[in-house]
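All protein chains but one are shown at their positions in the complex.
On to chain A.
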Amino acid sequence: MPVSKEPVAVVGIGQTKHVAARRDVSIAGLVREAALAALADAELTWSDVDAVVIGKAPDFFEGVMMPELYLADALGAVGKPMLRVHTAGSVGGSTALVAANLVAARVHRTVLTLAFEKQSESNAMWGLSLPVPFQQPLLAGAGGFFAPHVRAYIRRTGAPDTVGSLVAYKDRRNALKNPYAHLHEHDLTLEKVQASPMLWDPIRYSETCPSSDGACAMVLTDRTGAARSPRPPAWVHGGAMRSEPTLFAGKDFVSPQAGKDCAADVYRQAGITDPRRELDAVEMYVPFSWYEPMWLENLGFAEEGEGWKLTEAGVTELDGDLPVNPSGGVLSTNPIGASGMIRFAEAALQVRGRAGEHQVPGARRALGHAYGGGAQFFAMWLVGSERPAT
């Protein structure tokens, strides 16, 4: 008889208050805040943790090459296994999945996982635009890279050009209900979003993510640990990662195959056949507003070409029947290295009933999603309020 996986529970979640610059703390001090908050949520101490799995943005982004070495004492990892995961912008998601797999495989019982970034100490636009010899410098940063793909989506689907602004306005409004979100734009109106400067046409300023300092941590544990948890855990019902090359003939940047395959794997593990009906909330990685309708299709919530209709109809609003990014999402908070883990953590908060003002009432199943690189790394998990059958 095959040995089944150990069910994995999220029993502790911690975030820093994300801001443009945390000049009052070192990187060690920043990660420490998130880790302590997660331990406090779980009512555990450093000695209860068996291993630490850490992720962060690409090294050039902040010039820290070996965070696992630098941060071992700050994260109570001395004498324990500690490892680092590296998958560009999806890293927060894949870091959580590596940690979850260590528990599922019964390698460790309780794992602290954490992801961070201090964008204020570097410049991501510089980090994405190294002066590689013999190449023609044409572009700097991520916005210009993704904007042509957004145009392709609009052309392919015939979406009205206002859809992006609807997403941005929704996510920024949701962020007002999330005390940890970076942007709290109380005076923002839809008209202001639509009148904001066009940076990389068709992407406007208010449809882009901010640059944030922040960290997110989670405590993952087994059934025994979950039984001791003082608060309801979130249970991992499925998790998967997929990769593909940055560029290849036939690559579909609008809806990458790796994203579709990753979602299909997660739904299969979780026994989901109709994600639109069976999921109660989604935290997806939307750094530019149009990625909401694009990912709605890629993740199977809408038929191809139909994602924008869900957004336009209000389905993805906090009170819609498929709330997307109740936390305010990446559009409101973007410490790049942590952004994927924040998606995973926010999904878990929803099914634990602990999302506070941005709680989706009665959420029982939620998806956390991250992507990175040239839309080439995907990481997702599906969490639920009930323990999965073993």
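Everything that follows uses one rule, which is that a residue touches a chain if its C-beta (ideal position, glycine included) is under 8 Å from a C-beta of that chain, and two chains touch if they have at least 3 such contacts; residues count from 1.
Heads up, the rule we're going with is that contacts and distances are computed from a predicted model.
Of the names listed as "ABC transporter permease", "OB-fold domain-containing protein", "Redox-active disulfide protein 2" or "V-type ATP synthase subunit A", the one that matches the UniProt record for the absent chain is "OB-fold domain-containing protein". Here one chain is not drawn; of A:G12, A:P58 or A:G76, the residue touching it is A:G76. The chain omitted from view is touched by exactly one of A:F116, A:Y169 or A:W200, namely A:W200.
The missing chain, though absent from the display, is touched by one residue of A:M125, A:L190 or A:A264; that residue is A:M125.
The missing chain lies against chain A, touching residues 22-29, 32, 46, 60, 62-63, 73-76, 78, 118, 120-123, 125-127, 129-134, 136-141, 144, 147-152, 155-156, 197-203, 245, 247-254.
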